[in-house]
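Following this message is one structure expressed as structure tokens.
Every protein chain of the complex appears in place save one, which is left out.
First chain written, first letter: the chains are A, B and C, and each begins at residue 1.
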Amino acid sequence: MKNTFGQSVSITIFGESHGEQIGAILDGMAPGIPVDKDFILSQMDKRRAKGRISTSRKEEDEVLISSGVFEGKTTGTPICFTIKNNNTQSKDYSQTRNFARPGHADYAANCKYHGFEDYRGGGHFSGRITAGIVAAGAVAISALSEKGIHIGTHIAKCAGIKDRNFNDIAKDIQALDSMDFAVLDENAAAQMNHAIIDAANQGNSVGGILETAVFGLPAGVGEPWFDSFESVISHILFSIPAVKGVQFGAGFAMADMYGSQANDAFYIQDGKVSTTTNNNGGINGGITNGMPVIMSCVIKPTPSIYQQQNTIDFINGENVQFTIKGRHDPAIIHRARVVVDSAVALALCDMLAQRFGTDWLKGNES
Amino acid sequence: MKNTFGQSVSITIFGESHGEQIGAILDGMAPGIPVDKDFILSQMDKRRAKGRISTSRKEEDEVLISSGVFEGKTTGTPICFTIKNNNTQSKDYSQTRNFARPGHADYAANCKYHGFEDYRGGGHFSGRITAGIVAAGAVAISALSEKGIHIGTHIAKCAGIKDRNFNDIAKDIQALDSMDFAVLDENAAAQMNHAIIDAANQGNSVGGILETAVFGLPAGVGEPWFDSFESVISHILFSIPAVKGVQFGAGFAMADMYGSQANDAFYIQDGKVSTTTNNNGGINGGITNGMPVIMSCVIKPTPSIYQQQNTIDFINGENVQFTIKGRHDPAIIHRARVVVDSAVALALCDMLAQRFGTDWLKGNES
Amino acid sequence: MKNTFGQSVSITIFGESHGEQIGAILDGMAPGIPVDKDFILSQMDKRRAKGRISTSRKEEDEVLISSGVFEGKTTGTPICFTIKNNNTQSKDYSQTRNFARPGHADYAANCKYHGFEDYRGGGHFSGRITAGIVAAGAVAISALSEKGIHIGTHIAKCAGIKDRNFNDIAKDIQALDSMDFAVLDENAAAQMNHAIIDAANQGNSVGGILETAVFGLPAGVGEPWFDSFESVISHILFSIPAVKGVQFGAGFAMADMYGSQANDAFYIQDGKVSTTTNNNGGINGGITNGMPVIMSCVIKPTPSIYQQQNTIDFINGENVQFTIKGRHDPAIIHRARVVVDSAVALALCDMLAQRFGTDWLKGNES
Partner (left out) sequence: MKNTFGQSVSITIFGESHGEQIGAILDGMAPGIPVDKDFILSQMDKRRAKGRISTSRKEEDEVLISSGVFEGKTTGTPICFTIKNNNTQSKDYSQTRNFARPGHADYAANCKYHGFEDYRGGGHFSGRITAGIVAAGAVAISALSEKGIHIGTHIAKCAGIKDRNFNDIAKDIQALDSMDFAVLDENAAAQMNHAIIDAANQGNSVGGILETAVFGLPAGVGEPWFDSFESVISHILFSIPAVKGVQFGAGFAMADMYGSQANDAFYIQDGKVSTTTNNNGGINGGITNGMPVIMSCVIKPTPSIYQQQNTIDFINGENVQFTIKGRHDPAIIHRARVVVDSAVALALCDMLAQRFGTDWLKGNES
């Protein structure tokens, strides 16, 4: 399926950057989960463009819920979220309709949709569509939270500057929750902000790495092969625009380790099984082992830059030079982190519902 | 679904390391594709343990095809591949049945399967199950090859030693096809072999990075969001045991690039659209752009090492020390590369059949 | 998945009878298909309550399309349809919230959703939700029509009165398209209307049989086993509330035939293969044979009747007697026929896109 993810708990997204509205349908969530509009809006707020490090297109992002919630709680039937597009400037795009913006989907989209695609603002490829994922993800995050499962993502690296590692995971996740710019180390945060503004001033953009921790997941979730925990999570993470790599635990660093270093020794203390290290990121053989799940993904630099670029006019089949107009982000990594939290939460709800049934996440009976 | 991958073209795998046989069902392949037993066996041979850099468990890996092939060609109906397990030594495992081998799935499996799992040789978690993927993948590779689509994987890094990059991709893919140890640079190959044997001599193991190129894919394949090309490929790659990270194009290195560096400029020459660089690995917005697809995955060091390790007895709930017995690989990366080729080929066939219909890969009519 | 149907072309529905709006997301439709608002509205109109044979709840059913259509044509990305609920009288339901209306889903829903379900007007179980299927189906019907594939459904039986059989299928389908009350024989239509009003006057309701023909489908669509043409069509038909039986060709009448009667003899004339009879309804072995596809489904009598009924209060666990209030249809079969047409069209688009690729239904390039 194309714009639908999940089996027991699924999300379907729709919309274009300059259409009337965008949104998502969240289906299969257990009944009885409190739906807190303020929490949804606080999540939307984390994704919103703010300050000089983001695009000047600011959207209010009010979320209309028109089904699936009754008397303040999920009913168990599909929840429809819609978000209006208000602040669109489509004329920025009409002049360059036929130009393949480098790093963007324009040319690939044209090969797939044969010119019928909505080109304005990236159309259906726009990062704006992630607003629907965040709205739906907020309900998933609430449901997980009630079961003691918490998710947090920080900017582990941006413009070459590193944040400190996760330390006390439960505490770090809590701290991240209240941050606009999700960096655990204050100095690193300041440097990253500086670097983003520097790039913006040069009409350039930067990328980085988002690292995510999940705390409180039961052991025994995931499958040995095609629906391994990593397969399912990576499937949804690679759906987020700009993600070009995903790793779990030590990830690519394992290429330089010996088995004796990479193996995580198990131990049991007070009846609780843990590992001394967590190079496997809480997953063995595709299945959670009860340790915190640790993963990270790379966010490529925003492809929209204000420098002259070489490219093609794919309708007329000729080489051209052009400079992108419109309003764009010099970095999206700080806005993307709540998208990652949301995507992970949705995938977790699906895996948990498959494993333990559709009632597992349910609230107390009315 | 658990052991099935794909929608239009799908693979289902089954078996345990020490069961009677393992295998795979390949469904949805177009009719009329020649099935060459010699080619299948040559692919199986690339996965087989050979020499001092592999386990001493050697299997003949004869492949029985018992359905879906008629008069030497695919019929379009499910193809059943079975491969016998002959060379099993189950007693190696009975003493440590309750021990969670570090880096292995034993403990996680026990949380999921409650003690009913077949523990011998890793059971259903064993890398042995990949033999079914290779057998099925051989048919997929043949079909793609007829359409001018070629796949090749090399060991980009092993034990800290790097191979040279892909250069002339078509030629490199061809060269890799005849190699047992898939390294493009001969000196690097020799060093890697040496390093693996060194590790083996110390009862240790090493990992590395496999880099894969796909040549000849049409533009316009993949989806903007949840079934992005990257999502589908990563889903199947993370199904392969020991894969802990997947990246496309420049991948994690993009964290340190500016937009002006990461963007791939398009140009057109003689009617053919290309990009000057390929940092996006041939994919924009989840859809192929006609450039070679480049991706890599990290293979963690084999968790079975011959050194004493701390762990738990998860049945009796106590901390123990133990040393793994049995026959194991000091490295699996050289055996894993054909698994990666096969997995990628299967995912490609599925995406192509969804995009262009179930007949697209079909042979000439009888 | 719960409220999503289809693989290559999929529909997701949402909403409740008395919520703010209901709707559907249609994904995977080929790009370039003209979207004609007037045609959509004319389809919606066929489903609307009209006259004495329907409920007095009349809805305008204006359809808002907020994504996936650009410059009057499908883009190939998800199309969001929403329809407002205006004419709701929720107080009709508050008094009987705990009563299991016989023939309705109230009790079963309570067992599934634990009291969190929206009970007003049947909530998510309401036939009102089919409006989203009709809106999405209109685009599917348009797309099929461009390829020469036409669908028509008539009321083959209602309140014991039979319509004539399909005769000249192409012509009959065309005639049905302009009818509000889809009966081929005028006398039968008059009698059925009479019988419905009679039932209404007695506070009762009637059911019937809808028979559907599809003309112009290519041979070779469908699968031998689990995704047989019949399996896929019946799956979506049984999703329509009130459908309790589905049959193809002669269907249940085949129980009384000999093989020599049931077999459809093939013949070829002017290069075209046909069968002399069509007891198999255009499908052999789960695959279309090029003959018109014929199927029918039974619509049970509307369960909401204005007579006193015995039932339970499922919250308080006691037997009660009650009489349904609110506005209800003495028959829904005449409104259901466009739902059947739409559901069949959606399933056909999915099967055709899987068989021939996502571009098969596409319009001419822009």
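What we mean here is this: contacts are C-beta pairs under 8 Å (C-beta built on N, C-alpha and C of every residue); 3 or more make two chains touch, one makes a residue touch a chain.
Source: prediction; values computed, not measured.
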item: Contacting the left-out chain in the complete assembly, out of C:Asn87, C:Ser145 or C:Gln309; value: C:Gln309
item: Residue touching the undisplayed chain, where the options are C:Ala135, C:Ala250, C:Ala336 or C:Cys349; value: C:Ala250
item: From C:Gly281, C:Gly326 or C:Gly357, residue that would touch the chain that is not displayed; value: C:Gly281
item: Missing-partner contacts on subunit B, residue numbers; value: 1-4, 6-7, 10, 12-16, 19-23, 25, 27-28, 31-32, 64, 66-68, 70, 73-80, 82, 112-118, 123-124, 359, 362-363, 365-366
item: Residues of subunit C (touch criterion as defined above) contacting the omitted chain; value: 1-5, 7, 13, 100, 102-109, 111-112, 124-125, 129, 157-160, 199, 204-209, 218-228, 230-232, 234-236, 238-239, 241, 243-252, 254-268, 271, 273, 275-276, 279-281, 283-290, 298-305, 307, 309-312, 314, 317-319
item: Chain not shown, touching residues in subunit A; value: 7-8, 77, 224, 354-360
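Here is the rule we go by: only the chains that are shown with their structure count from here on.
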item: Chain centre separation in whole Å, for subunit B relative to subunit A (CA means); value: 27
item: Gap in Å, rounded to a whole number, between the CA centres of subunit C and subunit B; value: 45
item: Subunit B residues counted as touching two or more neighbouring chains; value: 7, 224
